[in-house]
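Below are the structure tokens for one structure; questions will follow.
A single protein chain has been removed from this complex, and every other one stays in its place.
Each chain carries a letter (A, B and C) given by its place in the written order, and its residues are counted from 1.
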Amino acid sequence: MRKSAIYLTITVINIALCSALFMHAAVRRKDAGKELASQANIVKEYQLTDLVLFTEARYTRHPSMADLNTPFQDYPFSFEHFPSGSLMPVPPGIRR
Amino acid sequence: MSLMVWIEKQRNLIDFVLSSLLRRKGKNFALIAAYILIVFVLASVMFLTHALKREASIVLRGAPEIIVQKMTAGRHDLIPKTYARQIEKIAGVSSAKTRLWGYYYDPLFKANYTLIVPELFKYEEGGIAVGEGVTRAGVTAEGNIMPFFSSDGKLMNYRIREVLPADSELVSSDLVVMSEADFRGLFGIPEGLVTDLAVSVGNPQEVLTIANKIKQQYPDTRPVIRDEIIRTYDAIFDWRSGILLVIFSGALLAFIIFSWDKASGLSAEERREIGILKATGWETSDVILMKFWEGLAISLTSFLVGLLLAYIHVFFTSATLFEPVLKGWAVLYPSFRIVPFISAYQIAVLFFLTVVPYTTATIIPSWSAATVDPDLVMRT
Amino acid sequence: MILHPAIIALLAGSALVAFMLLYSSWYGIEVIRKWDLRSGSELQLSLEKKTYLISTMMAYAMGFQLISLFLFVYTADSLCSLFTGAMCAAGTLNVNDFGYPVFLLKLVNFLFGGLWLVLNYTDNRAYDYPMIRKKYFFLIALMPLVLAEVFLQARYFFGLEAEIITSCCGSLFSSSDRSAAPGIFALPVRLSTGIFYGWHIFVLGLGVFFYKTGKGAYFFGIASLLLFFISGWALIQFISLYIYELPTHHCPFCMLKQEYGHVGYLYYISALAGCVAGTGVGMLQRFRHIASLEAVIPGIQKRLTIVSVTCYLFFMLAATYAMVFSGFRL
Partner (left out) sequence: MIVLDKIRKVFNQGMPNELVAVHGAALDLGSARFIVLKGPSGSGKTTLLSIVGCMTRPTSGRIILDSREISGLPERFLTKIRRETFGFIFQQFNLIRGVTALENVMVPAYPRGEKYSLLRDRAMALLELFNISRKAASRAEWLSGGEAQRVVIARALINNPSIIIADEPTAHLDTGLSHEFMEIMGRLHQEGKMIIIASHDPIVYESGLADMLVGMRDGRIESVRDLA
């Protein structure tokens, strides 16, 4: 077999796998309907506003409820020091 | 030139490219491995942040339309229930409900819980519903007793009556749901005061107007609009993948310089080889075309493999490698399977971020390789 | 400025394109000043080598340009949630004064770049490179446009601040008027459909006529250039209504979205390719009397004609399909 034929076959397989990802994603999204509905239910029922992604500090737990000054509440000169704070800024929507 | 001839020519060139790539196996595999790693990390970040962003925007669509908080001396403060009755009278507001919620730090397990009071609590006083994450952190289960210390130092015991469904962990992991009386008792919050208000509006177009009216009527409050919350999440995750990208661009740049260097640092052997090709009948543009296929073989393979690995990483293993970053110092971390929201657009962005710079970096080197004089092989 | 991966990709990508064009223009100047094919001097030999680099760079630059055109629109679209009132790319582009100019410049630059590639391809088929100076003048003239695009794109993205209230496509491209689109676009539906089909068939006819007889290349070139604008106008004016099945949604960008099966790409790409190929036929007609090109040009023109006619035919069929199978009736 020619080398180019082998390479093209591998590439076609690769592309097929990548399109399989899209199909897998579509199937999973369809299946996830229940999951998402369950989450949306909880959100509605308990009137939640945020995802439970960062529970290390109060203002990272509810970024939408936080203030610009939250990190400094403990002590006016303290710097914000939680790891997730280095990744996540204060939400811009709160600034006005 | 007919199409068949054209195809055959390209295949011949690919044959030759593969022969010469395989000849320098070590170096080329190192290059491909580095390339795959770059694509993998970038794609993982983009898949993860995009999927979370989409999930947040879908799930939070059920969040209250406007949250009204009272501010005292720049701090979030308890709000009197009377505000709710006044706000309900504003034209266009269909209801203004009170919300009671807060945080509780559990010294035993060093975890932060979010305590909330729903509008209607299914269980009698002394019963609570908790999120899956809480049972994990507190090593407890349905039917068990969970101890809390009240604001005046008393030990309060609550029985877990329900564990919230595991598939909702992304929003419920750290929740402790309890009755209003228990909540007030635990924190010593007097009747008549609540944490904040959830205002719903009949016509979604009027949300902004009504938020402004509330702000006018009660200058000491801060209305937070749901669209703002969703927008905030969008911005957070865009920002996050952007900043990671900027941090990562150092690595990307190093890689591009490496591939530039590899492509331009033609060894005497390679120069001679291209000299032979040109002397025996290859034209400069044939060599450029050959180099194009070489670049494509490397970048396309790395791109596709990196993409596959990233997908598996994010959506099959829930981004295990990123967990330390996402988790930070938190004790509670939701275990969630991320719903794969991916789009062709992300693939295009990734392509633009990885393949385009690589290709550009190799244009000039491959040209200078291709313009080796054919009589080079005769002169040496 | 919003730190979004796609924005970084676009800014970096257009910086690369600009760099490649600057580099090419720099050597273009040298080619214009010192080119002498009869000489075998080392300077001439090195200039000849440079032409390979410039051709390669331009080909890549055009490829990037095409991807970045769609990436730009798509990015604008995905950012719309950050702006109150923006519902798709149309709203986001309107956030500041630079959005639409960048979009238009991207289109124009793609068209000119495509024509340059046609010219370059033809010139390289002739043993004495008869158009070498002309094509490098063309390249240098293209330079300011590309730089303007890069500059305006940077201004646009740096000027984006979330939450500025903007008009969405609803108010931008529609009016309550029954005759659809506003301003200069407004024409009765029947008339505009007539113009769309009439001009299309006219161009297709010219193409077939040119292919058969080799006559009327200039007409065909100019007509197919005009057809590009007419197609774009028709897309906003009424084809969009059939795609969206809504009486007031005239947005030219939403059709690129998944909800509409990415059908917009078919329209954009076929119109762009049809325009470059068709206009290329007219452009090459100017050079057909050059001795070394006499044998080459007619063949290239014929192939370009086939491409152009096929693309435009495809555009027309796609539009007809949308009209016939749409649940919407004007």
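Simple rule for what comes next: contacts are C-beta pairs under 8 Å (C-beta built on N, C-alpha and C of every residue); 3 or more make two chains touch, one makes a residue touch a chain.
Computed from a predicted structure; not experimentally measured.
K.L.:
As a test of the contact rule: which chains in view would the missing one touch?
P.N.:
B, C
K.L.:
Would you indicate which residue among B:Glu8, B:Glu162 or B:Glu323 is in contact with the undisplayed chain?
P.N.:
Reading the full complex, the residue touching the unseen chain is B:Glu8.
K.L.:
Tell me which residue among B:Trp101, B:Trp260, B:Trp282 or B:Tyr345 touches the hidden chain in the full complex.
P.N.:
B:Trp282
K.L.:
Footprint of the hidden chain on chain C, which residues?
P.N.:
37-42, 45, 48-49, 124, 127-129
K.L.:
At which residues does chain B meet the chain that is not included here?
P.N.:
Where chain B meets the chain not shown: residues 1, 4-9, 11-13, 15-16, 19-20, 22-23, 269, 272-273, 276-286, 373-375, 377-380.
Just so it is clear, only the chains that are shown with their structure count from here on.
K.L.:
Quick one: chain B and chain C, Cα centre-to-centre, how many Å?
P.N.:
Comparing mean C-alpha positions, chain C is 34 Å from chain B.
K.L.:
For chain A and chain B, let me know how many angstrom lie between their CA-based centres, rounded off.
P.N.:
Centre separation, chain A to chain B: 4 Å.
K.L.:
Considering chain A alone, which of its residues make contact with at least two other chains?
P.N.:
Answer for chain A, listing residues that touch two or more other chains: 92-93.
K.L.:
Which chain B residues touch at least two other chains?
P.N.:
231, 235, 239, 243
K.L.:
Under the touch definition given earlier, write down the residues of chain C that touch chain B in their complex.
P.N.:
My answer: residues 2-10, 12-13, 16, 20, 49, 52-53, 55-57, 60, 64, 67-68, 70-71, 74-75, 78, 81-82, 84, 162-163, 258, 262.
K.L.:
For the complex, give me every residue of chain B touching chain C.
P.N.:
Spelled out, the residues of chain B in touch with chain C are 42, 46, 57, 208, 227, 230-231, 234-235, 238-239, 241-243, 245-246, 249, 284-285, 288, 343-345, 348-349, 351-353, 356-357, 359-360, 363-364, 367, 370-371.
K.L.:
Given the complex with chain A, which residues does chain B contribute to the contact?
P.N.:
It is residues 11-12, 14-15, 18-19, 52, 55-56, 58-64, 67, 69, 74-76, 97, 99, 103, 111-112, 114, 116, 118-119, 131, 133, 164-165, 167-175, 177, 198, 224, 228-229, 231-233, 235-236, 239-240, 243, 297, 300-301, 304-305, 307-308, 311, 315, 325-326, 328-334, 337, 339-342 of chain B that touch chain A.
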